[in-house]
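Here the complex is missing a single protein chain, while all its other protein chains stay put.
Order as written gives the chain letters A and B; numbering starts at 1 within each chain.
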Amino acid sequence: MTALPASLDVSGLAFAYPDGHQALFGVDFSVARGERVALLGPNGAGKTTLVLHLNGILTGGTGTVSVAGLPVDRRNMAEIRRRVGIVFQDPDDQLFMPTVREDVAFGPAAAGVKGPELEACVDRALTLVGMAEFKDRPPHHLSFGQRRRVAVATVLAMEPEILVLDEPSSNLDPASRRELADILRSLDVTVLMVTHDLPYALELCPRALILSDGVIAADGPTARLLSDDALMRAHRLELPFGFDPRSVPAGG
Amino acid sequence: MGAVGGTSHAFSGGGAHRLYRHGHSPVHGLPPHTKLAAAFAFVVVVVSTPREAMWAFGVYALLLAAVAYAARVPAAFLLKRLLIEVPFVAFAVLMPFVAEGGRIDVLGLSLSVNGLWGAWNVLAKGTLGVAASVLLAATTELRELLLGLQRLKLPPLLVQIASFMIRYGDVITDEMRRMRIARESRGFEATGVRHWGVLAKSAGALFIRSYERGERVHLAMVSRGYAGAMPVIDEATASRAQWSSALALPCAALVVCLLGWVL
Partner (left out) sequence: MHVPDGFINAPTSAVTGVVAAGAIAVSLRGARRELDERTAPLAGLVAAFIFAVQMLNFPVAAGTSGHLLGGALAAILVGPCTGVLCVSVVLLMQGILFADGGLTALGVNITDMAIVTTVVAYALFRGLVKVLPRTRRSVTVASFVAALVSVPAAALAFTLLYWIGGTTDVAIGKVATAMIGVHVLIGIGEAVITALTVGAVVAVRPDLVYGARGLRQRLRLRVNGELVDANGSAPSPAPAPAAARSHRAVWLTGLVASLVLAGFVSFYASADPDGLEKVASDKGIDKKAEEHASADSPLADYGVKDVADARISGGLAGVIGVGVTVVAGSAVFWAVRRRRSDDASPARTETTV
């Protein structure tokens, strides 16, 4: 286990947008292979900016990011994008093809997979998220929860090293939320989940990071971070009314 | 080709643009690049026909009518789409009055002979050209058209710009609607020239909003390995039979054209 390089390694990452607004001020963390980690933080903490660095969409600041030992830079870009699967917050941004099948096939096809192999790849990814029977439907005719699952499938089809989910539980009704949690738990892949849905983080991720004001403010077991009232208050993180992390068995 | 996904459909009422007429005719079924090539070749032939060979243009019109019949495109649909030509009809009507050269008296009006020929030339060739394009657009879905252009070896960057353009067509319409609702719910209604300023200022905001929404889609595409060209998911090649049925139209037209020069 220690022989393998970490799935994700971020060090000294700082970034400012062209308008001068600086979002990241030196971020350091590492995610081991097979781990499920939650990245918590208030609105505007720089979570999305950080996510866009993980597959090289944003570059040009300082610091380094590497995925399974491969540094994110221009030469490795195609390989990095295959290895890092990002599921964006709004499935409508992610699903842009006329049918579910073509949408899921997009990534592998861009990587050069074709013919029956491509078809098998699509079927496998859709089965993983339980959407196989919706293969030939247009994505915008599906429910929100189904669209989110298809969005996950589009990324799984590329067999990524690490799955990055941006607010996976937003806008989901409780049943869809549980179905997605079951799917995520069943996958054998490293997961980085960006969220401010704290109970969901506790349920799925044994470890959590708190990103606040562009730096990692805390890193530890999710249950311990969520139970630390002072820490939570300092970073504008609030548990839902009546939710006590101490009364829930540890996630995993 | 990705262009017709999304949730709103200015160009794409459920996978098609508003000029497209859904159907399963033999013309609909032809591969898009054969249709593009055929339409282009047909128009080239029409344009190179001498304007004195009036009968030839009649035959061309009959050929197009036959295609329209095969495609089950109703005459009313076709004729309505021809209205795009109106500004040029106005120009053509003026030509006999303003052109130079020998003049002839028709119903008490002094008209230029040259202008009359010119008007006929523009009207006949222009109308046939428009009709050919309308038939092409009516029988080919937008993403198919882009695929066809790609297969006709149009540079990938141009195809890419075209597909983004169509995607953004949807986004812009959608953002425009949202902004109008926001304006109107604050009691603003564009009723006259005085409000043009407000609308013009919206243009810049519209641009940025549309860009940022489209940018997210683009990021999602890039994240899945998009590097400029749409991946080929379903390979469709045109058989020899499909090519020959598509090219039947320009070939027939070519015969007519040659006759027009000889006769």
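We adopt the following convention: a contact is a pair of C-beta atoms (placed from the backbone, for glycine too) under 8 Å apart; a residue touches a chain by one contact, two chains touch by 3 or more.
Model, not experiment: these values are computed from the prediction.
Asks: One chain is left out of this view; which of B:71, B:147 or B:162 touches it in the full complex?
Replies: Reading the full complex, the residue touching the unseen chain is B:162.
Asks: Among A:63, A:130, A:145 or A:199, single out the residue that touches the unshown chain.
Replies: The missing chain is touched by A:63.
Asks: Suppose we count only contacts with the excluded chain; which residues of chain A make the list?
Replies: Interface residues of chain A facing the absent chain: 12, 14-20, 22, 25-26, 59-63, 215.
Asks: Against the chain that's been left off, what residues of chain B make contact? List them.
Replies: Missing-chain contacts on chain B: residues 17, 19, 36, 39-40, 43-44, 46-48, 51, 81, 84-88, 90-91, 94-95, 98-101, 114-115, 117-119, 121-122, 124-126, 128-134, 136-137, 142, 145, 149, 155, 157-158, 160-169, 171-172, 200-201, 203-205, 207-208, 210-211, 214-215, 217-218, 222, 228.
Convention: only the chains that are shown with their structure count from here on.
Asks: Which of the residues in chain A come into contact with chain B in the complex?
Replies: 52, 55, 57, 78, 81-82, 84-86, 88, 90, 92-98, 102-103, 105-107, 109-111, 114, 118, 138-140, 154-155, 158
Asks: Help me check something: in the complex, which residues belonging to chain B touch chain A?
Replies: 2, 4-7, 14-15, 143, 167, 216-217, 219-227, 231-233, 235
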